[in-house]
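What follows is a single structure, written as structure tokens, with notes after it.
Removed: one protein chain of the complex. Kept in place: all other protein chains.
The chains carry the letters A and B, assigned in the order they are written, with residues numbered from 1 in each.
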Amino acid sequence: MNGSNSIFKPVRMVLLFNFLAFILMYFYGSENSLNVLLLGLAVIFTIGILYHIIKVYDWGDEYLFLIASMLCSIGILMIYRLDPDYGIRQIKWFGLGTAVFFLTFIFLGKTKFWSSKPMIYAYPLISIFLFSVTLIFGQRIGGAKNWIEIFGINVQPWEIIKLLYVFYAGLFFSNRELIYLPTVNLKGKAIKINSIFLFSLISYVHLGFLVLQREWGGAVLLFLIFFSFLYAFDNHRSFLFVNGVFALVGGFVGYLLLDHIQVRIWTWIDPWSDMAGKGYQITQSLFAIGAGGFFGTGIGLGNPEIIPEVHTDFIFSAICEEMGIFGGVAVVLLYFLLVYRGIKISLRIDNIFYKAASFGITAIFGFQTFIIIGGVIKLVPLTGITLPFISYGGSSLISTFLALGALQAVSMKNSFSASKVVEADE
Amino acid sequence: MSENKKMLKIFVFISILFITVICYLSYFEIFLKEEVVNNSYNKRMWITSSDRLRGSIMDRNGEVLAYSTFNNDSSQTRIYPYDELYCHVIGYNSNIYGNSFLESKFQKELTGDMATNKLLDIKNLILGNEIRGNDLVLTINHDLQTKALELLEENSGAIVALDPNTGEILSMVSNPGFDPHSDYIESNWSSISTDDNSNLMSRAIQGTYPPGSIFKIITSTAAIESGLDEYIADDQGSVTIDGKIYSNAGNEKYGIIDLGKAFSVSSNVYFASLAIELGSENLLQCALDYGFNKPIDFDLNVKKSEFSTKAFTDTDLASTGIGQGITMVTPLHMALVASAVANDGIVMEPYLVSAVMASDGTQITKKSREKLFDVIDKNSADILKKMMIDTVETGTGKKAAITGITVAGKTGTAQNEKSDSEGKDHAWFVGFAPADDPQIAVAVFLEYSGSSGGNAAAPIAGDLMEFYLK
Partner (left out) sequence: MFEILASFLKYVFIIIIYYFIYGIIRLIYLDISTTTHTGRSLSSKDPYLKLINRRESLNFKVEESYFLDSTKTIGRSNKNQIIIKDPFLSSEHAEFVFKNNYWYVFDLGSKNGVYVNNLKVEDIGQSLNDGDTIHLGQLDFIFVDQFDRSDR
């Protein structure tokens, strides 16, 4: 009757990819452990069943999860190839991630807790608390002080904070008129302070903590999200402009004062003059991408392990080496589709909280992807940040699935509200 | 709703970012990649892929000069049957210190990374055959190479022999050398890489030295080209130019001499005066014609020979005319200068690798012969050839003579930083034979020889050419 009945349905492509990927993983390395085949079956079943639940029970957008699964599958294959132990762990994180996705969706779909007004105070307070804990107990890994150890597991609080920030922004823009700010008397004139200053202040506090932690990628990401919110949900063009100028000045002063930033800029402009030192990572990344050609060397047949931190920040370079430029472009296209679905969800919903929250999550996916991919291919200065769904790491994967669950919940509200959109908003 | 429109704009912005990434990736792949990948810091260039056996290197007659074998742990060992003999041609191949010379320049071909037929790989894999990289066939004549190193004995220096008609390098040796096996390289790296003797450097192509009197070939060419071939000077053993004294070797006086005579006896007095007469413009133009200050296309990196382009004083000009001063040359380039005279004024592009062969014997690439420089016309070349024949028959190059074969050549004794203190001049000889139908052109360079080109370098060149031609 129509094309969706063809054997080439997108979900079957994801499952087929995993099927072949796990067979390849089985033959990779010397162990040929059956364990990985069993895990592969588990992954295939998880994706297949969850997708059908989403479709049959009409849980909103059916493609979000599919696209995320495809990205995760590419990530798992690549990480397993780099280090089978990490790969096994990533598969387990993926399982936990889908559970988090499922629970987030149920919880946010059924309760109004996350959009209730008191949370407008709770979100920033939790964020600041988490930031402080990170600063005090944090461990410095690779320049940035952004990890804390809880029960022997390394957790990166920033991954959660960015979602709290987006929820906060959603609540702020849906409750602006309720926010009370004192009027200021200036030369006898009473001036009412626009509530947008409060939002900006909270945003800059976040930014300040990120700079203190030297989490440059996070700082850039947060600023882009902040800027997108200002642009889309606030009508003060001049304020947007002032913030833009502020960012440029801040960046320039940071460049003058902070050695770290100078190094990043210079290794971006000319990594070749110090290939053995500061330019090492980025040049190794470029060598890897160059080695791949159009179709790549084939999984397991290249040398991506030469790149430092290849399984987290530089995973995209490894994909380009072994799956080629075509593989790399495909990954970018997948993120594009994900962002497209996300924007579509936020365009269709009328409730401002959901609109802003889903928009913020989508913007995180889009900008975070650009910051790290642009960095490893030397299009923009390199700032360490994970590639959503693909990079190795529990914190990153869990928080990304949490965000995806929230997005899914919003898309569900979307189709739910379609039948009574009028009553809901009038 | 205005939010929707603005959100759409943000979406368009993110889309533009993504498109930029895709465009830049494609741009990188198509335009930037080649330069980046060939960077010597790219460890991928060194890592011998454990599954594919590195290709062999053979001389022009199929003599194997380098090959690899598998070890038990599927790593590979590179074996050089003639040890030091080819260390400055083939180089070394180490997983730690990378590789050099042909091992480096032909890495892709030898490992088969770029130029191998993948279907052939799969066929071999299924048939259980070894998967191999590609083999290189060199232009080197192994017997001549052996003879050249033998003749060099313990002398520091270099010998280059090539076929002037084709540009094929027949032999290229440099002393002192090193054992290219990777276990030696890896255990002695710190000493050989910092050694004052520069063992790792090929003196034939990477070292530049003052040419001494062999530069008089270029000065003579400039004279012939600018119509000064009838120039006559009264040689009284020495001449003073701007307060600087130029004297002949052994202070010999030759009286009134012409270009041919002055060339064969290598009169400094004559050539210093001739250079003044020529002027720096003519001399510079002629040097450029011969390839000074120009890169030489070759299978290995060759240092440029330097000829000063700054303003010349008369003493600069006189010194340059007799091959002293600040002119610096590589032995390979001097062999090419000899080949220009041998080959009617045309320098063929020199090459070492004549063909790349796939492991099933099919030829992947073959070097085509190309003209490198068009220096002079046949008439000028014939005049120079006559002068060079006279040099060997009656002049300074007598010791290069071969019975029954006419040899053409020019000797040089070059002053250097050790000349005044230790009296250790460099000895040079360039030439070719047989003069009427040249088959071989050579440059012999003996560093800090302490002897003259005629006494030290000429006999080596003569023996080598005789060995090759008989």
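Just so we're on the same page, a contact is a pair of C-beta atoms (placed from the backbone, for glycine too) under 8 Å apart; a residue touches a chain by one contact, two chains touch by 3 or more.
It should be emphasised that the depicted structure is a prediction, and the values quoted were computed from it without experimental measurement.
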item	value
Selected residue (touches chain absent from view) among A:Pro124, A:Gly217 or A:Gly296	A:Gly296
Contact partner of the left-out chain, one of B:Asn4, B:Asn38 or B:Thr406	B:Asn4
Touching residues on subunit A - with respect to the absent chain	1-4, 8-10, 13-14, 16-17, 20-21, 23-24, 27-28, 58, 62-63, 66-67, 70, 74, 295-301, 322-324, 326-327, 330, 333-334, 337, 340, 344, 347-348, 415, 418-419, 421-422, 425-426
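Keep in mind that, in the parts below, only the chains that are shown with their structure count from here on.
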item	value
Residue ranges of subunit B in contact with subunit A within the complex	2-4, 6-11, 14-15, 17-18, 20-22, 24-26, 28-29, 32-33, 36-37, 39, 41-44, 47
Subunit B-touching residues of subunit A, taken from the complex the two chains share	228, 231-233, 235, 272, 275-276, 283-284, 286-287, 289-291, 293-294, 303, 306, 320, 325, 328-329, 332-333, 335-336, 339-340, 343, 346-347, 352, 355, 359, 362-363, 366-367, 369-370, 373-374, 377, 379
